[in-house]
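A single protein chain has been removed from this complex, and every other one stays in its place.
The first chain written gets the first letter, and so on, giving A and B; residue counts start at 1 in each chain.
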Amino acid sequence: MTMLEDSPAQSTGSTAQDSSTETKPRPKARRPFRWVLRGVVLAIIGWATGVALAIAIRGGSPTDEIVVIVAYVFALIGWLAGVGGIEAFGRQWIGKKPQVNTDPSWGRYFGFSIDHKVIGIQYGVTLIAVLLIGGLAAMIMRIELASPGVGVVDLDDFNKIVSMHGILMVAVAVAGVLGAFGNYVVPIQVGAQDMAFPRINALAFWLLPPVAVGLLGAPLLGSFNAGWTAYAPLSVVNESGQILFNMAIITFGLVSILGAINIIVTVITMRAKGLTWGRLPIFTWAAFSTSLLAFTVTQFFAGALVLVTMDRVVGTSFFAPEVGTSLLYQHIFWFYSHPAVYIMVIPGFGVILELTTTFARKPLFAYKAVVAAFLGIVGLSVVVWAHHMFTSGMADFLHGPFMILTEAISIPTGIIFLSMIGTLWQGALWFRTPLVMAFGWLFNFLIGGITGIFLADIATDIHLHDTYFVVAHFHYTIVGGAIFALLAASFYWFPKITGRMYNEKLGTLFAIWVTVAFNLTFIPLFWAGMNGMNRRIGDYPDAYAGANRFASFAALILGASFLLFVWNMLYSAIRGPKAGPNPWNARTLEWLISSPPPTHNFVKEPVVVGAPYDYGVEGSVHAYFKDPDPAAPPEPTTEDVSAEVQDEALAESQEEVS
Amino acid sequence: MTTEAAPLDTSHDATHEEWHQDTSFQPRANVLGLWLFIISEVFLFSAFLAARFYTTGTDRPDDLNQNLALAVTIVLLISSVSAYLAETSIKFNNRRGFIISLGITLLMGMIFMGGVTFELREAALHFPPETPYGSSYFMLIGLHAFHVVTGLIALLIVFVLGVRGFFGSTNSWGVEGAVKYWHFVDLAWVFIYPTLYLL
Partner (left out) sequence: MTTQQQVPIDRTKMRAAYRKGLWGAFWLAVLTLGEFLVFAVGDGTTWGSLALIPFIFLKAWIILDVFMHVKALWSPDH
């Protein structure tokens, strides 16, 4: 029985580890989709109930916005209840012990599992899928933009596709590294057996599919065309798809907030013995700093969208041109969305520094300064938002201070660059795919950072605002900074997560291919932007035809590279050679346990005694594993659990947690 | 490339000595997590308060129902004290005091909601949501009412469990959590009430 226990808080016995050893037969999945199916059924019932209820109370049709809102809320509750919320939370509210899914087969990825490793993989796979869908939208846009004039999509549809692409990609960038690797790696790096709130962690993940469905379902209600920024007043008057966008993004905010709180509390309260703040791995520091931002400012995006929703359905007039002011929207929105770019990129910094030190075989250069820089960015990033509003007509006296504060952020960002370069400097570079990706990252983010200065400068920004210069800049930072880090992290931790090695040749080929194709796609757009080509329009004057044709061609090559990535990941996860526990010879805790890690991460207690990155320092040790205290009474053994009992347990695959 | 001997722990065999992390962190984690959630909510409320000042400055119409507002403020205050008494009672294992105080909290919470509903109806006549002040009013009262309702649901669950004998001095986190959230709802009102009525 206990072998299925998944709660770190209350495991009664010992377990065999889920490990890569081939000697154990893989458990068979039994009806693995029943939880998701139950969720879908309850969601549909919830939607119908909501529609019926709202119409009964105030009449109208099922596509009225207020009806859609009520229906969405009911459907969301139904979905959460169905996928496992009833067992994990509902039971507790009526005084019973909660239960969670502890299916040991691959079916656990489709249930309400509270294992942070399962949840990390769930995030990773979901978000990569969203990335590919968003990429498809990008391909359609680039095909439309390949030549001047209206081609494959008309101008109104183009706006909708831009908006869809933008918001999907922003979601991936915000939640990608933090959701997938923050969940998978952080608890292990701090020597914990799970997150502080495993059930809330699962809840946060299961809120994510409704976000994707809500956004991708918006075309049923006419889609949304106000961009990912959803600027009012357009977002108040456009088609009803905007309501689904608002609901989905408010839900997404909840995902971010719950996930961030979990990471903060885990890092504060669950660190292993001896793991002082000064010994925390840099990726954990990055995830922690990011979470500090995410759990606070995210409320502002939700708040802005609540106001938009109220203007639409309650009849308030915040953004009505005569009474209200759309500047209000921009202030609230950017108070979240500027920090959001750091929510996207600080975890990326963490990944890149983590693997730079591993593959340079040198201690991380200026560790303390990097930590200070992370925290400095967190502090500064909430006081620069209005640099997005230099042309918006806000009060003149605000321009100067916001320009200067913005440029001040380049100091901490520069420190991170220096740390990376200092670590690489005279290192014994070991060129594996993650390091190649990291070099691509370095190049891209350098361009992204430098072009950012022109946008922070009022004089140049007034010319460049809302042109393709901006588009190129933020792709260099978001794709170059966050998505490249996500890809690098996928390679770096792949052997740990799957227990197998990806194909190194294909990996390196992909890393070079994606870097080159990405640069070919976006470099010409700087030129187009400087010469005045507007963003978010499906048509343009003939003068920009050359640059656009080139960019579209390169974009298709860029898109194709992802097929190689997906193939490498999928094939290697199943057929790749065994990787062993520590293929990179790295020092942080996750590399000191088997690949994939056992169910509870650590079989013996980890004790940290030294710095994490003292590569090449004679006799240095980061952590060791303590042998159990012989004086402690032995816990009951489960070695004699008979096959039938195990089978029964499998069939149940539900276990009580405290 | 330098190689260090990393101390590996890759044992796969089931041993009865498997380590289990000490669970003593959990109470601290619970309290910290709740506080972080409350801080997060503070940001949402500040966004809305900022919106009120941004759109309407410190303007306020003359036909606000001041007496009713003061009355519901006092009602909410009473509910907060009794929530405090309920939490204290259960920590000292005084079950009777716990149930009675929590019952009073629930009652006061519902009276507050009743008052607010009445106020909103009046407001819709005097300064409908289409007006600038009306926008702020409906936004802030609506946001707060939403939190009152969720707080009441949490308290109700705790109340029912309490009546069935669930909590005690060693098992009071459920009470503590719900009550803390309720105090936060009161705290928000401390800012919203003067913002809308008294400036």
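Note that in this section contacts are C-beta pairs under 8 Å (C-beta built on N, C-alpha and C of every residue); 3 or more make two chains touch, one makes a residue touch a chain.
None of the values given here were measured: they were computed from a predicted structure.
Asker: List the displayed chains that the omitted chain touches in the full complex.
Answerer: Per the touch rule above, the missing chain touches B.
Asker: Looking beyond the chains shown, say which of B:Q26, B:S40, B:T56 or B:T73 touches the absent one.
Answerer: Checking each option in B:Q26, B:S40, B:T56 or B:T73, the one touching the absent chain turns out to be B:T73.
Asker: For subunit B, which residues lie in contact with the unshown chain of the complex?
Answerer: 28, 31-32, 35, 58, 60, 70, 73-74, 77-78, 80-81, 83-85, 88-89, 91-94, 164-171, 180, 183-184, 186-187, 190-191, 194, 197-199
FYI, only the chains that are shown with their structure count from here on.
Asker: With centres defined as the mean C-alpha position, give me the subunit A-subunit B separation in Å.
Answerer: Computed value for the inter-centroid distance: 29 Å.
Asker: Please name which positions on subunit A make contact with subunit B in the complex.
Answerer: Listed in rising order, the residues of subunit A that touch subunit B are 8-11, 13-17, 19, 21, 93, 95, 192-193, 196-197, 200, 257, 261-262, 264-266, 268-270, 295-300, 302-304, 306-307, 310, 314-318, 323-325, 328, 331-332, 335, 361, 428, 430, 581-582, 585-587, 591-594, 598, 600, 602-605, 615-616, 620-621, 623-626, 628, 634-639.
Asker: For subunit B, which residues count as touching subunit A in their complex?
Answerer: Subunit B residues touching subunit A: 1-4, 6-21, 23, 25-26, 28-29, 32-33, 36-37, 39-41, 43-44, 47-48, 50-51, 54-55, 128-132, 134-135, 138-139, 142-143, 157, 161, 164, 166.
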